[in-house]
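Missing here is one protein chain; the remaining ones are kept as they sit in the complex.
Let's look at chain A:
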Amino acid sequence: MEDTDTTNTAATSPSNVTQPSSPTPQTRSNIVQDKLVVYFKNAGGAAALKQKKFKLQSNLSFQNVTEKLRTQLKLKSNESLFLFVNQVFQPSPDETLGELFKCFSHNDQLIINYSDLPAWG
């Protein structure tokens, strides 16, 4: 999801010719203001959301994302919530959404499965 510069700047461009300096609109459309599409999918007994897809900022930590989902699901503080990428891996809470997106996104969206996983021994 990198911001690619599609302009053609030749190495020996004459100084009196002004080259366009900003990328064309097409390349920026997926990353407007560094927001990424996250698709929350419920697993196990967890409740489904009415709105499942969200545009979130890429610099959010995974901890932030968890908290946002908790708010969306209106969970109490004693109710547990676990989030997974690639179905089975829980990333570190400090990981940024942008990095996770780079590694695990499909079709320009990051699927995050969430579950309440009730019991611990």
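Rule of thumb we're sticking to: contacts are C-beta pairs under 8 Å (C-beta built on N, C-alpha and C of every residue); 3 or more make two chains touch, one makes a residue touch a chain; residues count from 1.
Definition applied: contacts and distances are computed from a predicted model.
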item	value
Omitted chain (choose from "Mitochondrial assembly of ribosomal large subunit protein 1", "Dynein axonemal intermediate chain 3", "Phospholipid-transporting ATPase" or "Ubiquitin-like-conjugating enzyme ATG10") - UniProt protein name	"Ubiquitin-like-conjugating enzyme ATG10"
Options A:Lys50, A:Lys74 or A:His106, residue touching the unrepresented chain	A:His106
Residue numbers in chain A that touch the chain omitted from display	39, 41, 43-44, 77-78, 80, 82, 84-95, 99-100, 103-104, 106, 111, 113, 115, 117-121
